[in-house]
Each structure stands twice: as structure tokens, then as C-alpha cells.
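With one protein chain held back, the other chains of the complex are shown just where they sit.
And now, subunit A:
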Amino acid sequence: MAMKIGEKPFKERVTDGIGDVFMRGAVSSAQGRFRSGRLNAAEELGNWEEWRKLGEEIRTHTIENLDYYLDLMSENVSKRGGYVFFAETAEEANEYITNVVKKKNGKKVVKSKSMVTEEINMNEALENAGCEVIESDLGEWILQVDDHDPPSHIVTPALHKNKEQIRDVFRDKLGYDKTEKPEELALFAREKLREEFLQADIGITGCNFAIAESGTISLVTNEGNARMVTTIPKTQITVMGMERIVPTWEDMEVLVSLLTRAAVGQKLTSYITALTGPKQEGEIDGPEEFHLVIVDNGRSKILGTAFQSILHCIRCAACINVCPVYRHVGGHSYGSIYPGPVGAVLTPLLGGYDEYKELPYASTLCAACTEACPVKIPLHEHLLRHRQEIVEKEGKAPVFENLSMKAFSLGTASPSMYNIGSKLAPKALGAFTKDDKISAGPGPLKNWTEIRDFPAPKKDRFRDLYKKRKKERGE
């Protein structure tokens, strides 16, 4: 699976999402729980704003000096006996990783959750080279067992599935014969995956924060699968997006505190694991060989542009959890493994406007995302900037916006035109109006009213009422 998920055009994806009643229920309940978790955790700290400012300071400094910190990181990994490969493209990264696995004669690869390996389509490259690749994050594993169903959320990837669906997937694919109770499903996964961990030759992880000063990578998890992946196999490969780095342990600590609170409202997740190089002499568990693959894949194009701060993102999904658009259309509608506000900013930067020009419009610009971001990325401003660039530089505004903007600019070009327009609207739409609502609107209203009612234009307009009142009061 690359960054892109599915072949359907944006509108069809959105239609599918909005029509999926279970998914919409699951997403809105998850959003509520994530959000209250984050708010409680923030309230408990008392000075959340101070924390956010510190997070912003650390991220800004690190990205401004990214070449220096990556250099230091690679130097320190190598000093500890590890190997570092800088990959400018997805292909380069996959080639290196495949070669390491081949050299080790690796047949079975266990993975812990990593968005960047999804982005570069690493699993497919390894499978083409004859390896079995097993996802070990519970949500990721469910999706993998279900013939590679794409993820719909970056923290809980199988959010769109209910427990009955998961039971059926396990039954059909793996002969599961117990109930849909989450505990029983998880126990089944524990037993199945335990066997895989014990047999795997290669462990592959992502990286939440690399720590430059010591050449350390840190992993933030709850299930313990990342610990399995880095404790049992003889070879460990860690793949990181190049921006996933901090200068020191003290900076890592602050960002982990922000991440776990913003993502799930936890003070810390069950496991924060910080790994430095391969195991040391005399140690028995842990990898004998350690490889770090640092991936650019389009990120460097964002440096030095007005969008640079999107590289500050720590992948907590707080913006996704507050987004009213995500709430209704769900993760798959974005057509990218990075959904929600962060995805609507990042995906077009990595994948180009040709493919993803609609995403910056999948937003109400309400700025809830910006307010939720633990490192203060001005997400809604980036979305607006995208729209500007799409219109001004690229001339690629989606058709519906072109038309509606034209109509709007005509209708608002002069007070008299606006007057005529808003006076005529109740008459023009009268035939479609019932109980002051329009349920099956014509033309441009059709898309809206297929999903929800549209308030009918009032016969008494505000400006008329205002005039009337003024008159009554003799002003």
C-alpha cells in the first residue's frame, strides 16, 4: 500500500464514507473519546499552552537545523555499530531494505506500526522478494488479515470496523471459532502473533523520535508489539521519515509527553522504548544487527517553503480527532494513508496537486485542528495557503469551487445584485421547500441535500427585518 489508497475519485470516496453508517457512528464516538481524553490530560497539566509552546520551540529549532541533527544522528548510530542508509526516494529505501533482508536470508519479517513504511509501499517490495511480512499492531494485523484493507486513522487504523466484522474476518481467514468479545479477539491475536514473533528473522519498526545526541530511536506503543519486534529477531531495521528527530533525550521526553496526551489522553503509553544500536557485548536479547533507514520521499521539497511547519507534526492525530469534516466522511475519503487536516496539508505536498487538489477543500477552516495541535502547527492556515496556490499558481481549483465562486462573486458583486439574489432565492426554491427545509434541492444544492437538509432561505431577510424595526422605533 502506498500513500494513495483506492482508485475512486474524491467525490465517490466521500459518498461511500457518508453512506457508511457504522463507520460514521464509530468515528464520531472515537472522536469524542479521543478528544475528551486529550482535554482531560491537558487540564490536568494546568499549563498546556506552555507545553505547546515548548513543543513548538523544539520542533522549529530541529527542522531549521535538520541537516545538522541528521548528521549527528547517523554518526552516533554508526559509532554504536549500526548502519544508516539515507534514502531520497521510496525505491531507494525499499531496495536497501530488501537487500538487507536477502543478505540475512530472511524469510519472515515482523513489523510494528509504521506510517512511513506504508507510504513507501515497503511490504509489497519485500513480498515481491519472497518474504512473508506480518503486521503486529492489533489494528494493522486485522487489516492485513482482511486482504489489506486500508487504514482509516493513524492511531487506531481499524477504526472503521466493528467487532462482529473483525470476528468474521478472523473466522473466514484463520478459522477463529470464538465470540466477538474484544478480549477474546485480542487473546486470539496474542497467541497467533506470539508464534510469529518467536520465529521471525527480521524485525522492522517505525520511529516516533530519533535522538540525535546518542543515536537512539524511540518507540511509543501500548500493546508491546514494538518491544517484541526489537527483542526477538536477530536483525532490526528501523525506517523513519527524515523529520522524525529531536536533538536530545530531554527534548524527546517533552515531545513524548505531548504525543501521548494529545493522541490518547494518557500520561505515557504502556511502553516507551528507547533503543541505541544493536545489543551490546554480553547481552542476550535484542538485535545483533541494526539498520536505520532515513527517508526523504518528497519531504525535502517542503523545507524552505511556507509549508515547512507541517514537518513539525508528531503524528498524534489530535487534529483528526477534532475535525468536523473527518467526522462525517471518515478516513478513507481522503484517499491517502494520512487523513484529516494533517493529511489534507501533507498529502498534496508529498503526492502533488494533480492527484490531491480536492483535499485542502475538505475543510471548513474552523481552525479546531490548529487549536488541538500539540506543537502549534497552523493547520487551517496551511489549508488556506494550499487553496491559494491551487487557484493562483496552478489554476487547478476543483470545478465545483470554480462554479460556486463565480456564482458567489456575481451575486455579491454589488449590493443590488445581492439584494436581488437573496430576494429571489425563496421564490426560486419555493417548490423544493417543505417545513422550512429543503430535502431534495436542485442543481448545486443536490450534493448537499442528498446528505442533509438545507435551511430554506427566509422570506424575512435580516436586512428587511432590521429596516422594519428601525422604522418601528422611529429611527
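Just so it is clear, a contact is a pair of C-beta atoms (placed from the backbone, for glycine too) under 8 Å apart; a residue touches a chain by one contact, two chains touch by 3 or more; residues count from 1.
Following the convention adopted for this analysis, contacts and distances are computed from a predicted model.
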| item | value |
| --- | --- |
| Record-based protein name (UniProt) of the chain missing from this complex, from "Simple sugar transport system ATP-binding protein", "Lactate utilization protein C", "PRC-barrel domain-containing protein" or "Branched-chain amino acid ABC transporter permease" | "Lactate utilization protein C" |
| Residue of A:A90, A:V109, A:C207 or A:I232 in touch with the missing chain, whole complex considered | A:I232 |
| Listed residues A:R35, A:H61, A:K104 or A:R327, member touching the removed chain | A:H61 |
| Contact residue for the chain not shown (choose from A:M252, A:L346 or A:L359) | A:M252 |
| Of A:F85, A:Y176, A:Y338 or A:Y356, the residue in touch with the unshown chain | A:F85 |
| Residue of A:E12, A:D71 or A:E127 in touch with the missing chain, whole complex considered | A:D71 |
| Identified contact with the non-displayed chain, of A:I154, A:A200, A:A262 or A:L275 | A:L275 |
| Interface with the unshown chain - residue positions in subunit A | 26, 29-30, 33, 45, 47, 50-51, 53-54, 57-58, 61, 64-71, 74-75, 77-88, 92, 96, 136-139, 142, 156-159, 162-163, 166, 182-183, 185-187, 189-190, 193-194, 197-198, 213-214, 216, 222-225, 227-228, 230-232, 242, 247-250, 252-254, 256-257, 264, 266-286, 290, 294, 296, 300-301, 303-304 |
